[in-house]
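This is the structure, below, for whatever I ask next.
Of the protein chains in this complex, one is absent; all others appear in place.
Entry: chain A
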């Protein structure tokens, strides 16, 4: 039962554009010797990304705005998101960087909210999926 639910949830994550093929690479690396690799990597990502989000928040609070620094932090956040296949998060990171390049503060603020929303939404969905996947094993 859990196996079927986990499979449906997994399919939805890809069909709804939350994850891309990089996540498949991670699943492919999971084996009997490393049965929790995907979960471990997802946890690492959320620890990493919390730090990036905090850094961006602090930088957005400063005056004058340091677009170069914002772009740099977001570049690292995007890289991290790419590593787990976080497709929607990556897309919003790219949009944020576009606004940094043209020095559009309102655009950066607005897009940063989208980044955080997608980041949180994916976290919730991955937690549910990984819990079901664990139970199904």
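Heads up, the rule we're going with is that a residue touches a chain if its C-beta (ideal position, glycine included) is under 8 Å from a C-beta of that chain, and two chains touch if they have at least 3 such contacts; residues count from 1.
We adopt the following convention: contacts and distances are computed from a predicted model.
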Exercise. Out of "Two-component response regulator 24", "DNA-directed RNA polymerase III subunit RPC9", "Origin recognition complex subunit 1" or "3-isopropylmalate dehydratase", what name does the UniProt record list for the absent chain?
Worked result: "Two-component response regulator 24"
For this session: Have a look at A:5, A:59 or A:83 and name the one touching the chain we're not showing.
Result: A:83
Seminar exercise, completed: Among A:18, A:45 or A:129, contact with the omitted chain is made only by A:45
For this session: Extract the touching residues of chain A with respect to the undisplayed chain.
Result: 21-22, 25-26, 28-29, 34, 37, 40-41, 44-45, 48, 75-76, 78-80, 82-84
